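Scroll down for the structure; my scribbles are underneath it.
Entry: subunit A
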Amino acid sequence: MQILLNNYMIVGAIFLFGIGFMILLLHNNLIKKIIGMNIMDTSIFLLFVNLGYIKGKEAPIIIDGVMHASGYVNPIPTGLMLTGIVVAVSVTAFMLALTIKLYEKYGTIELDEIQNLRGD
Partner candidate 1 sequence: MNTLVYILILPLLGAFIGYYIGRKNEMKRDLFNVVFTAVELLLVITLFPAIKDQAIEYMVPNIMGTGLHLKVDMLRYAMLFISALAWFLTTMYSTQYLIKKKNRNRYYFFFMLTYAMTMGVFMSENIINLFTFFEGMSLTSYALVIHDEDKYSHEAGKSYLAMAIAGGLVMLFGIFLAFDYTGTLDIGDMGKIMPTLGDIRYVIALLVMFGFMIKASVFPLHTWLPKAYTAAPTPSSALLSGILLKTGLFGIIIVLVELMNFDIAIALLLYCLGIINIFLGGILAIMQRNVKRIIAYSSMSQTGFMLMGIGLVGILGKEGGLALSATILYMINHAFFKILLFMGTGIIYMILGELSINKISGFGRKKYKLGIFFLIGVLGLCAFPGFNGFVSKTLLHEAILEAHHSTHHIFFTVTEYLFILGGGLTVAYMLKLFVAIFVENNPEFYGQYNEQVHKRALVPMGILAALILCIGLFPNAILEPLINYAEYIGFEPILHVKVYSSESILYSMISLLIGILIYQLIIRRKLYVKHETGGAYFNPSLGWFNIETDLFDPILKILYKLFSIVFSLIDNWLLFTAKLLADGFKRISDVDIVTSINREVKWVPKEASLMIKGINAKAEDLKNIDPKMKMEEALELEMFKEQSSKLKELIVRGHFKMTSISNSIFLFGIVVVFCFLFVYVIGN
Partner candidate 2 sequence: MEKIIMLLPLGVPIVGTLLIADKKIIKDEYVTKFVSIVLFANFLLVLTSLFGNPLLQLHVLGVNDFLDVYFKIDQMTRVFALMASILWILTAFYAFEYMKHEQRTRQFYTFFTLTLAVILGVAYSGNLFTLYAYYELLTLCTLPLVIHTGTEEALSSGKKYMIYSFAGASLVILGMMILYSITGTMTFMPRGIFNDLSNYDQDLIRFSYIAMFLGFGVKAALVPFHSWLPNAMVAPTPVSALLHAVAVVKSGVFSLIRITYFVFGASVIKAVNVTQYLIPFVVITVVMGSLLALHQDHLKKRLAYSTISQLGYILLGILMLNPNGLVGAILHMINHAVIKITLFFSVGAISHMTHKKYIHQISGLGKKMPITFICFTIASVSLVGIPPTNGFVSKWFLGVGALNADNLFYIFILLLSAFFTAGYLFPISVTAFFVNGKQNAKQQNAKAHEIVVEASLEKEAIETSDHSEQMDHTGASIASETLDPSPFMLVPIVILTVIIVGLGIFPNVVINFLGGVIADAF
């Protein structure tokens, strides 16, 4: 129980990841699935960014003059997550494009209907 308490961020991230996974799994509507995927991605980004966070320091954005390096939070994870977010966005865009195509072809984006349609 103690472990859970002191690194609550990781637990939170995993919990959020679970929610996203459940959405992806149970909903048959494609859009809902994409939303589920996004939730999962965000949970990972939160986890990653959180790793770099040091209590009591600010975000590494230069407002007025450069403070000493120790004043800021570790910038690398946040930098990495920028690319991560870009990747997630491009995947979602691709998925949405495919959904439109699917709609053109099948007239519905409910996966189980597509399943029945194609089956008969």
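The candidates came about this way: all candidates are chains of the complex that A comes from, given by their letters.
Here, a residue touches a chain if its C-beta (ideal position, glycine included) is under 8 Å from a C-beta of that chain, and two chains touch if they have at least 3 such contacts; residues count from 1.
What you see is a predicted model; the values in this text were computed from it and never measured.
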{"item": "Candidate from 1 or 2 that touches subunit A, complex-wide", "value": "1"}
{"item": "Candidate 1-touching residues of subunit A, taken from the complex the two chains share", "value": "21, 24-26, 28, 33, 111-112, 114-115, 118-119"}
